[in-house]
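With one protein chain held back, the other chains of the complex are shown just where they sit.
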Amino acid sequence: MPLESIGKFETKRLGVLNERGEADPDLMPQLSEEEIRRMYELMLLARVFDERAVALQREGRIGTYPPILGQEAAQVGSAFALSPGDWVFPSFREMGVHLTLGFPIAQLLQYWGGDERAQKAPEGLNIFPFCVAVGSQIPHAVGAALAVRYRRDPAVVVTYFGDGATSKGDFHEGMNMAGVFKLPMVFICQNNQWAISVPLKTQTATTSLAQKAVAYGFEGVQVDGNDVFAVYRATREALEKARGGGGPTFIECLTYRMADHTTADDAGRYRPPEEVALWRERDPITRLERFLEARGAWTPQRRVEAKEKAARVIDDAIREMENVLPPAPAELFDGVLAALTPRQTGQKKGL
Amino acid sequence: MPLESIGKFETKRLGVLNERGEADPDLMPQLSEEEIRRMYELMLLARVFDERAVALQREGRIGTYPPILGQEAAQVGSAFALSPGDWVFPSFREMGVHLTLGFPIAQLLQYWGGDERAQKAPEGLNIFPFCVAVGSQIPHAVGAALAVRYRRDPAVVVTYFGDGATSKGDFHEGMNMAGVFKLPMVFICQNNQWAISVPLKTQTATTSLAQKAVAYGFEGVQVDGNDVFAVYRATREALEKARGGGGPTFIECLTYRMADHTTADDAGRYRPPEEVALWRERDPITRLERFLEARGAWTPQRRVEAKEKAARVIDDAIREMENVLPPAPAELFDGVLAALTPRQTGQKKGL
Amino acid sequence: MAQLNMVQAINQALAYEMEHDDRVVLLGEDVGRDGGVFRVTEGLIERFGSERVLDTPLCESGIMGAAIGMAAYGLRPVTEIQFMGFTYSAFEQLFAHAARVRSRSRGRFTCPLVVRTPYGGGIKAPELHEESTEALFCQVPGLKVVVPSGPYMAKGLLLSALRDPDPVLFLEPTRLYRLIREEVPEGEYVVELGKARVARAGGAVTVVAWGSMLERVLKAVDGYDAEVLDLLTLSPFDIGAVLASVRKTGRLVIVHEAAKSCGFGAEIAATVAEEAILHLRAPILRVTAPDVPVPLAKLIDHYLPGPQQIRGALDEVLQY
Partner (left out) sequence: MAQLNMVQAINQALAYEMEHDDRVVLLGEDVGRDGGVFRVTEGLIERFGSERVLDTPLCESGIMGAAIGMAAYGLRPVTEIQFMGFTYSAFEQLFAHAARVRSRSRGRFTCPLVVRTPYGGGIKAPELHEESTEALFCQVPGLKVVVPSGPYMAKGLLLSALRDPDPVLFLEPTRLYRLIREEVPEGEYVVELGKARVARAGGAVTVVAWGSMLERVLKAVDGYDAEVLDLLTLSPFDIGAVLASVRKTGRLVIVHEAAKSCGFGAEIAATVAEEAILHLRAPILRVTAPDVPVPLAKLIDHYLPGPQQIRGALDEVLQY
């Protein structure tokens, strides 16, 4: 019995599309040309959305905004795998997920414009409000998954969060419960390697985030987060497993925050330009373009057209957003309680 | 690059003394006869303390008390490895640690009698007050270790907690910081397999608690918690590593809570008597006696004498505890602030 | 009608509602096989199964967060936090989430959640087992706070809470769990949230109390012409009832077992000083614990307000 081995664990990394745009045929997920085209357009839509949002903030037309530049594959690829009944508990930096799932674009902008009315997801789209308190949405997803299981619904619950969030107790308590109750869940970590100015190595002493799943008794996998096919494949497999009663999966999408943390941040203060330049070369959109190009399905012109199309969609949304009347003061009281307290009623009248 | 391995981990279990009392010579830690005798006496002291404390509670002479029956090896063995300047952040069920470190016995009883004045550790003994909020002491240990490092002190910081505590965010946040800052710490988990009525399998989906260290980038090891030599060895090694700048270690002492959760609990409600019976046969004290007996260093008479000696010590402590005058009402204000606020001053006067 | 104690009355309310509404599920530490550390959920796992009565890992914040997700999904979760002192680690989930699900999602999701927790002092238990920090939670817009004062009220209020569309913190005065027996109807009845109860009519002074202090107040006022209001719901509290009584008596004494500063008594006093000051003939007195942490057993009796202090305050305001 002396010094006995009681557990062996291995963490793996999934990549499908290399940086030259070559897909591993054994790992390439089943996707129609049309689906791949759609993915590409969504990634461009996310890119254009992001560019416009940053510009709107600079012009003072919306408030502080957290760019998703560089994370398009991780967001679009994962959301693309979801089914309509699934539930999503996002953080605040997954606009690519919202866009993929068809969340109204004007509403996204309206939210970042400081209007909480925009957090109301359309009926039928189970996306929880943006969650600014890092990691605190994770236990909510656990609860929804408990409810899914209790109701015997076919849904899976997905929660998104960043590398920084893995340091929070919420992450731990949520992952642990998901393991114990073997819940139909997928934990998707957008490891963009920075939490504001704090680099990954100050966030954790581990070599991967995926290995953290060892602490919870279920599978964790790292995927190349700039590889939309790998992200899609890992998510789809995890969703299938969850739907089949196989329990939760933790997916680390290793990607990079190419922009500032938010429009209120200046990343130049704390990270070397070389690092950013390196990752700029790994742009997830470029990589997909290389793949398409090799198949004869892409030319630079294709990008221009797709971007123009995206820009029209976004511009419409901006107009729509800017036509929304500001909330009336009385809307302060909207939804605070199903029925206001007498004091609230008085306060509302007194406004 | 397809599905590449990015990390391999193995969790090990250390045992030195088997259930027949045979020690593995390769793993047996260096301990003099005198030290082993001292360990044995401390384990018996802990046992007698525990019996007396439960009896005192039954007689209404102290309040609710959490027995340590069965955890003597895990507590004495680990505390025995500590050096004088080390810091200890306990939970509430490590009276064997306090006894080993020389914490005044009367004070232990006084505390469980509902007198917080007893939480004042003697000068020179760096034991933090009992911590009832499960797991919440763990980050304090992290902070002390940061201070140790800052001060370049030779101390190591040890924190004790149960299996239940590993589900709390505090455990996670503390372990993670310890890994990131590579702190001189030892995390000692008393895995007694129950958290009140919640069995280990409802606490975690993992096969060991030790493997949780994989999530924090440092070593975790499981030891046979009913084997005082294994516990001692693992703790001493972890302390040496920490003192040498090698960073933290997580030690899972796999043991068993042979008694009720507290004197207010009835474990018969939720766990099978066979399980308890099984573990009663693995009594850590009996195991050490078998070891000693095989060396000709133990007879049943030896136990009787040692128990009598322990009983005298405890009885003195009980007398001492019962001679302590109850706190005066004004002591409510003791230590609330270095200087009371005007309102508090008024309240104190008005008592 | 059966004579029940509060543990039984609460158990009955939970069982009744679980029987009639399959959205109601319980979760918490030891609520299942053990029936809860105070046995409040005894027998429920046997009756409703382990899918509706969940023993959870030890993680109050996670439990609270999970309950929020369940509620948003359409269930009506009831969490038991083992002692009020352990709600602190779940504070963010309650404050920033449970209470804001409806407003953040503008009604798309809601949070019909009941958080039950033993509350208050006088049981000679360990550290953090006797907290009474209700005022922390009364400060949270979107959250209701209810404190029963006996078995009958406990059942009726809990049934209301279980049907409330918004989150309710249900504080169960631990000292009362088995202290009082009352007639409790077996079937369904509700006590409306937000309404105080005149526990004793009187004309010379109004005494406002709740939870386990009510029992103490009722004993202490013997011989005084005091009107005693049992607040029952602290958030939102029954401002109308308090003002009506104070306008009649002209004097107000508030009794609570929490420390004085920023205790819930402050809100009551401030409201009266705002709305009915001209009816007051005397200072508004608060009889409370002192501004110190809740002590352990040996000092708890000196910490909790006693009958003498209550009568002292009555005598003082009656001088005016």
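Each chain gets a letter, A, B and C, in the order it is written, and its residues are counted from 1.
Keep this in mind: contacts are C-beta pairs under 8 Å (C-beta built on N, C-alpha and C of every residue); 3 or more make two chains touch, one makes a residue touch a chain.
The structure presented is a predicted model; accordingly, all values stated were derived computationally and were not measured.
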item	value
Shown chains touched by the chain that is not drawn here	A, B, C
Absent-chain contact - pick from B:Val97, B:Val148 or B:Ala267	B:Val148
Full-complex contact with the absent chain, from B:Leu3, B:Ala55 or B:Ala121	B:Ala121
Among B:Gly174, B:Gly220, B:Gly247 or B:Pro284, the residue in touch with the chain that has been omitted	B:Gly174
Selected residue (touches chain absent from view) among C:Gln12, C:Thr79 or C:Ser103	C:Ser103
Hidden partner interface residues of subunit B, rising order	87, 89, 116-117, 119-121, 123, 128-129, 133, 136, 138-151, 157, 169-170, 173-174, 176-177, 180-181, 334-338, 341-344
Sites on subunit C contacted by the missing partner chain, in the whole complex	61, 85, 88-89, 91-92, 95-96, 99-100, 103-104, 127-128, 133, 135-136, 138-139, 141-142, 235-236, 258-259, 261-275, 277-278, 280, 282-286, 291-293
Subunit A residues touching the omitted chain (full complex)	63-64, 92, 113-116, 130, 132-136, 164-165, 167-170, 195-198, 202-204, 264-265, 269-270, 326-327, 329, 331-333, 336, 341, 343-344, 347-348, 351
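Rule of thumb we're sticking to: only the chains that are shown with their structure count from here on.
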item	value
Taking each chain's C-alpha mean as its centre, the one farthest from subunit C	A
Separation of mean Cα positions, subunit C and subunit B [Å, integer]	36
CA centroid of subunit A to CA centroid of subunit B, Å	42
Separation of mean Cα positions, subunit C and subunit A [Å, integer]	40
Multi-chain contact residues (two or more partners), subunit B	167-170, 202-204
Residue numbers of subunit C (touch at least two other chains)	56-57, 59, 61-62
